[in-house]
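Only one protein chain is missing from this complex, and each of the others stays in its spot.
As written, the chains take the letters A and B, and residue 1 is the first residue of each chain.
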Amino acid sequence: MSLQTDSGPSTKGKKDMTVAAEKQGGGVLAFVKKQAQQSLAFGTLIILVVFFSIASPAFLTWPNISGVLLATAVIGILALGTTFVIITGGIDLSIGTGMTLAAVMTGVFIVNIGLPVWLGVLGGVLTGGLMGFVNGVNIAFLRLPPFIATLAMMLIAQGLSLIISGVRPIYFSGIADDFKLIALGTLIPGLPNAVLITIVAALIAFVVLGKTILGRYTFSIGSNEEATRLSGVNTRRWKVMIYTFAGLFTGVAGVVIASRLDSAQPQLGVGYELQAIAAVIIGGTSLLGGRGSILGTVIGALIMSVVINGLRIMSIQTEWQNVVVGIVILIAVYFDTLRNRASA
Amino acid sequence: MTEPILKVEGISKSFPGVKALDNVHLEVHPGEVLVLVGENGAGKSSLMKILSGIYTKDAGRIFFEGKEVEIASPLHAQHLGVTIIHQEMNLMSDLTVAQNIYIGREPMIGPFLSEAKLNKTASDLLERLNINLNAKQHVGELTVAKQQMVEIAKALSFNAKVLIMDEPTSALTDTEVEVLFTLIEQLKASGTAIIYISHRMDELKRLADRVTVLRDGSYIGSLNKDEIDIPKVIEMMVGRHIDEGTRPAIRDKTSNETVLRVRGLSTKSLLRDVSFDLHRGEILGFAGLMGAGRTETARAIIKADPTTGGTVEYEGKVARIKQPADAVRLGIGYLSEDRKLLGLMLEQDVTFNTILASLPTFTDSIGIVRDGKAKTIARDKVSELRIKTPSIGQMVKLLSGGNQQKVVIAKWLVRDCDVLIFDEPTRGIDVGAKEEIYALLQLLAAEGKSIIVISSELPEILRVANRVIVMAGGRITGELHNEEASQEKIMHLATHGGGDE
Partner (left out) sequence: MKYGRKLAFAAITVAALSVAACSSGDTSGGTSDGSGSGDQPYIALVSKGFQHQFWQAVKQGAEEKAAELGVTVTFDGPASETEVDAQLQMLQTAIDKKPIAIGYASLDPKACIPLYDAAKAAGIPIVEFDAPCDSDYSQNLSATDSKVAGALAAEHMADLIGGSGEVAIVGHSQINSTGVERRDGFVDKIEADYPDIKIVDIQYGDGDHLKSADIAKAMIAAHPNLKGLYGTNEGSAIGVVNAATELGLEPGKLTIIGFDSGAAQINAIKSGLMAGAITQDPIGIGKSVVEAAFKASKGEKLDKFTDTGSFWYDSTNIDDPKIAAVLYQ
């Protein structure tokens, strides 16, 4: 059976004579393995919810649950986009300040230029897409390492946000009073629209990753870029498209945060990228590329916000909250490596 | 004879500082297997990369079906009907078999992928090719042999008119090789032209309709089926004569001092009660089929993998080995089968790799590497082992396979190991260089080193090993002295022991 042939990393070149058992077991086993990380993450989430519910009666109340979901929105949407980038084996550090730039541009379009809200929102989302496109071009065609290219974009976006806004928040109230309803309106009573937007974004990401050619090449490039290229796939062009697509999520996050704050705050954003990346990793997406899922990312983002909210409810000191979140990330990634070892 | 489907004239290709190909000719006809041979560095891979659109040629002409063509990209080559199966695995391990085979050609329903159609097409293809694989399984979960079958299936899925195979059997078991050869026969019958690159003379004999030999980037000559004579082919390849039937001199066993005594070695997944002795100055061969547990034994000895039981004694004392570093400290060096992955820093130069395992010897009291001393020793080893490299500052990845292997050997010699475990020491190395490696092993043994050679090639085991241990299913099933060993006897032990397999 497969365990015999796969006892360690160097047995890569080993073959077995007995293939029948593996063939039958492979499908089921693969399925179980594939589900393992998600069920693990999901189990963690359930345990956390149960724990905090017992620890504080205030945790499992609708206003708080709705608050947790709302708090998940911005980081969650950022994490959705960056899941694609991370599956390709890349990284995007520019999503935090990129989100801010998208928020500022939304403000410029609606408040300074006076465009209708829908057009301004579209402009904000496309700002995110444009930054993703530039990242993609820099990475795929200028061959810059993703870390460097997006680090540069992170600084550029931060600087541009400040320059364009004149280092002042842009307020929507008075000019576009409906703007804040994008995130805070309640199409479903009690549930802020930002949560709905996140759910829709997650569904779109899920379908694109699993059911379209873009998703397939995302996995393929992350798994073995050279092999994908040799198979006749224009990997550079697809990488640009993947980064652009991921950038659109950054743009959506920018619109959502601007709407929630009813203003574009140009100094925000630094550090959001790391939280989003952490959510993706907790969700079982491999930083080495090739593996990952949208469901995992959603659960990862929820774990992050549940932990933070729970600790706040319990009035744990801010310093300790950071420690706990750090430990959660360590544990999640440790289980991920365990799983990799088991299935190597 | 029919017109050649693919004809290459006067191809030249240079890389900075190297002339990889110089005025090379080649032609292949429909329904023919052309075996292309040559030592590593002879230019076979460069030529194939030009034909498959990965490299562009500097000069020369390519004719496909009588018309001159410029092959601009892998995609273009595939459209023409020229497909290559690379020697290096070119699969996406996180995708399924079906997804790999049809990457870039996914069946769609509107904007969405049709996974059902994909799996159906792939299953049909695999069935038609008689390849026993589950289309939905992730490639990363497959053994290397099965991954190779995926590569083959992928290449054949293009309905290739010319199929190039670069050492396709180097990681296959005998049964799988048979499946492949049957496939090749089928393809031949259907009119596909096949260019088959191999180091194995038995394959050449079995498959070749014609042989073309390259050496040092130049065309040496071609032989038709009736002219093929193995010693002659080898002579064309290396420019000198090699005696294939050589066996090592019979060892004097009177002073059989045991260096390494292994007793009852077991692992959770495979090894059961593996016990053997290694004597000073001896070359001990480990034979067996793939998955028999030979590599696992070596890794268990140096504790690269956890063991569930057993002891290792080194020079009469129980060896406290908790991790590979302990083994190295004792003087046990393991040269892994996958040099590129585990044995070498490909991006580093010869000097760096040579001193890698013994850095403390080359650093002064405050930890600064003494370059002069390192370079001296690297230069010594390069000349001692006849490593072909323009300089000791050459990046190792630019050396041929045989020379890379020599750098690995140099590394452990510098470390002054007394026990050297070679895992497939000549995998991917051409015939001429193999002989050099064998001579080197014998020289080291004569100097008093004790050597274990793990090899899947029986002629290689018989060529170098004084004594042969045969494994099957994680157990030792027999032990033979070279004098009494034959390929038949070893195969018998390798296929009939083990019980539970």
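Here is the rule we use: a contact is a pair of C-beta atoms (placed from the backbone, for glycine too) under 8 Å apart; a residue touches a chain by one contact, two chains touch by 3 or more.
This one's a predicted model, so the numbers in the text were calculated from it and none came from an experiment.
Asker: Which chains here touch the chain that is missing from view?
Answerer: Counted over the whole complex, the chain not pictured touches A.
Asker: Could you tell me which of A:L151, A:L181, A:I204 or A:L261 touches the chain that is not displayed?
Answerer: A:L261
Asker: Of the residues A:G43, A:P116, A:P145 or A:G166, which one touches the chain left out of the display?
Answerer: Of all options in A:G43, A:P116, A:P145 or A:G166, contact with the hidden chain holds for A:G166.
Asker: Specify the residue from the set A:L122, A:I156 or A:L287 that touches the hidden chain.
Answerer: A:I156
Asker: Which chain A residues would touch the chain omitted from the figure, given the whole complex?
Answerer: Answer for chain A: residues 56, 58-59, 61, 63-64, 67, 70-71, 74, 101, 105, 108, 112-113, 127, 130, 133-134, 137-138, 141-142, 156, 158, 160, 162-169, 171, 173, 184, 192, 257, 260-263, 265-268, 270, 308-309, 312-315, 317-319 touch the chain left out.
The working rule: only the chains that are shown with their structure count from here on.
Asker: Taking each chain's centre as the mean position of its Cα atoms, how many Å separate chain A from chain B?
Answerer: Once rounded, the distance between the two centres reads 41 Å.
Asker: Once bound in the complex, which stretches of chain A touch chain B?
Answerer: Those in contact with chain B are residues 2-5, 7-8, 10-19, 23, 26-27, 29-30, 207, 211-213, 215-216, 219-220, 222-224, 226-233, 290-291, 343.
Asker: Contact residues on chain B for chain A in the complex?
Answerer: By the definition above, chain B touches chain A via 54, 73-75, 78, 86, 89-95, 99, 103-104, 106, 108, 111-113, 132-134, 136-138, 140-141, 143-146, 154, 171-173, 175-176, 267-270, 289-291, 295-296, 299, 304-305, 336-338, 341-342, 424, 474, 501.
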